[in-house]
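Missing here is one protein chain; the remaining ones are kept as they sit in the complex.
Chain naming follows the written order as A, B and C, and within any one chain the residues start at number 1.
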Amino acid sequence: MAKSKFEYVRYFEQENKCLKNCWIVVRIDGKNFHRFTEIHEFDKPNDINGLNLMSNAAVNVLREFSDINLAFGHSDEFSFVFKKKTNIFNRRSDKILSLVNSIFSSSFVFLWNKYFPNKQLIYAPAFDARIVLYPTDQNLRDYFSWRQADVHVNNLYNTCFWALVLKMGLSPVEAEEKLRGTLSSAKNELLYKNFDINYNNEPEIFRKGTVLVRKCISWEGATKPKSVIIPLHCDIIKDDFWNSHPEILDQSETPLVDKLKLDHYFVCEQKNFKM
Amino acid sequence: MAKSKFEYVRYFEQENKCLKNCWIVVRIDGKNFHRFTEIHEFDKPNDINGLNLMSNAAVNVLREFSDINLAFGHSDEFSFVFKKKTNIFNRRSDKILSLVNSIFSSSFVFLWNKYFPNKQLIYAPAFDARIVLYPTDQNLRDYFSWRQADVHVNNLYNTCFWALVLKMGLSPVEAEEKLRGTLSSAKNELLYKNFDINYNNEPEIFRKGTVLVRKCISWEGATKPKSVIIPLHCDIIKDDFWNSHPEILDQSETPLVDKLKLDHYFVCEQKNFKM
Amino acid sequence: MAKSKFEYVRYFEQENKCLKNCWIVVRIDGKNFHRFTEIHEFDKPNDINGLNLMSNAAVNVLREFSDINLAFGHSDEFSFVFKKKTNIFNRRSDKILSLVNSIFSSSFVFLWNKYFPNKQLIYAPAFDARIVLYPTDQNLRDYFSWRQADVHVNNLYNTCFWALVLKMGLSPVEAEEKLRGTLSSAKNELLYKNFDINYNNEPEIFRKGTVLVRKCISWEGATKPKSVIIPLHCDIIKDDFWNSHPEILDQSETPLVDKLKLDHYFVCEQKNFKM
Partner (left out) sequence: MAKSKFEYVRYFEQENKCLKNCWIVVRIDGKNFHRFTEIHEFDKPNDINGLNLMSNAAVNVLREFSDINLAFGHSDEFSFVFKKKTNIFNRRSDKILSLVNSIFSSSFVFLWNKYFPNKQLIYAPAFDARIVLYPTDQNLRDYFSWRQADVHVNNLYNTCFWALVLKMGLSPVEAEEKLRGTLSSAKNELLYKNFDINYNNEPEIFRKGTVLVRKCISWEGATKPKSVIIPLHCDIIKDDFWNSHPEILDQSETPLVDKLKLDHYFVCEQKNFKM
């Protein structure tokens, strides 16, 4: 069984490395989630358990890759950014792309029961992924601004659409027609006048999406601080966020924060978790 | 919320398309499966349920992509080949790579209970993936020969190693030393003399790996033949296999086979499955 | 002068290798040759000296790269094909592309006086270049068929256009209008009726372009056959050409031909030429 005779086929592999000193963004997107959420009867316009499941799958990605120090997601998508200076897998694009996506995908299924204890997963969903490089901090911030602006636009629309369908009894086609071409202001008014909804009072997780940041906390009995991942639902377009978390753009050490001030966090090192 | 102001970041995405008229192979590999199989107490050297789970996850990939007409796997790896003429996702490399890997990863977790009804999945495993292009049929055949020759080399070694450890009580280090540099013939003899194992009588799924081919069968009550995926454990290095399944290299229509002659198959179109 | 401090910048270079076992085609194109031929008062529609200069510059490329065994050009473009099995520069795309183009460009200027002894070169022209991979022999043949079909279409048009302008006194705009949308048959008739030109009797170098093939000839006093490059002006779309020069697709040894049967050839090894 002359292995060597066939081994030449290895040299058809082509390496594709991410340009050095650029931020590496991986964005994953649910494949055909319209159908997935329908079959699994997700709440409309937003299913809080579905969103938290997405975030927890993303947390698993951050647990695996310590060089990711920021992630942002909403609906069926999540973006992860690796430090500019990362040398993970020698910056090989295929490796980075496939592993981020695989951890996310398998975690989504693995964690299903935690968020939907009474709902059976009918089939395993899939996510596609792409990799994008950003040379400057401003490009990176603009990327996240783009994604968060998208949350706003989509969620305002969806809030209107589903109110019209679920509360006013319009057909999807009628709801779509009614909303076509309307400005934000008109949508806000429609919600207020017809459904007594003040859009700005809607939960921030729906309006802003979920940001994951990495911090350290001290731990009773632990000899050294532990790394944790914190979900936030805040604006990431303005300077505030970036000034409050300077370690993200600085690529500096993960800062220590006061555990008592945290509502909610995920510990990085779980027993048996580390692959 | 000026979406347009940020949208320029889209144009940093770079398209990477697979050269036309080449076979597109995607190979997935388990990440750190040494540890995964240890924690989940897989049988050594081969866990039949683990192998069948891998194959079923691979079947789900074939269910999704009708342009894959051959897959081959063993241990914690699986290779899929798209027809040379496929135009799936416009041959965009990232899309193909990430979706094949995502479906495999999420299916592995989703199907766990089917193959390990009495064993809890402790954490979600990850798989990496790479994409390789082969311009000719001979290159493609050599690729699969390379992978199957690898099964032979690894499985013979592992069969010896675990016999020495589990049956003879050697430490892993001792077993490794004993096998270092030995030829195939010596390993065969070691198995026969010490453990009464005739290697050639070991199950073919262990010695040959698993091949997935696509066929059609006629179906009672169905108006047209249905596509099925058939797992085989046969030699794919010699001409026999390729002569028996000419549609693979021809890229011709999936042939109709007699359902009664099949031991085992997976139906492609499952209710609620299609994404 | 700490060289090492800066040397990290080397690692920003990205290697781009041509997929193995594919034909590597480099096509060069004159940049803005409309203007170049106008300023240098080239004959219209075809300048025989200009065409021969192009071919001789292409010959210099073949002299340098023994792995190119076919080239084809017309007007201000030339295509070169490297053997599928070449390992030149480790198949690095940038190296191959830039050197083929550089030799062609510098040779064009160097050889100017040989073909235009009484005409001064007013400025140095430029050529762009692209690299394209073809996995199969059929794809490669179709590439050359595409280029030669282009010669036919363009040369028939140009022959009509310049006859109308130079012999009938039409303005370029009028000539263009007269030809717009006409079929080949109408163009042939126009030439015949108005200008007594039977298009099929036009010189083959104008109608077919120039093919360069590599052969060996025996040489008086030489101990071994010498490599020569032969310009042909023949059809390369039909099978004849490929059957007569089987070494091109076979990638076999350069065949020996009878020197006496050759009208014209270029010897490969020139004194002082080899770089």
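By definition in this document, a residue touches a chain if its C-beta (ideal position, glycine included) is under 8 Å from a C-beta of that chain, and two chains touch if they have at least 3 such contacts.
These numbers come from a predicted model, not from an experiment.
In terms of the touch definition stated at the top, the absent chain reaches A, B, C within the entire complex. Residue-wise, the contact with the chain that is not shown comes from C:7, picked out of C:7, C:220, C:239 or C:258. Considering the full assembly, C:131 is the residue among C:54, C:71 or C:131 that touches the omitted chain. Taking the complete complex into account, C:142 is the one of C:47, C:67 or C:142 that touches the chain left out.
As for the chain not pictured, it touches chain B at residues 11-12, 14-15, 17, 19-21.
Contact residues of chain C toward the unshown chain are 1-3, 5-10, 12-14, 16, 28, 31-32, 35-36, 39, 60, 64, 94-95, 97-99, 101-111, 121-134, 139, 142-143, 145-146, 149-150, 152-153, 184, 237, 272-273, 275.
Counting the whole complex, the residues of chain A in touch with the unshown chain are 19-22, 133-136, 139.
Just so it is clear, only the chains that are shown with their structure count from here on.
One inter-chain figure worth recording: chain B and chain C are separated by 47 Å, centre to centre, where each centre is the mean of the chain's CA atoms.
Shown for chain C are the residues in touch with two or more other chains, namely 19-21.
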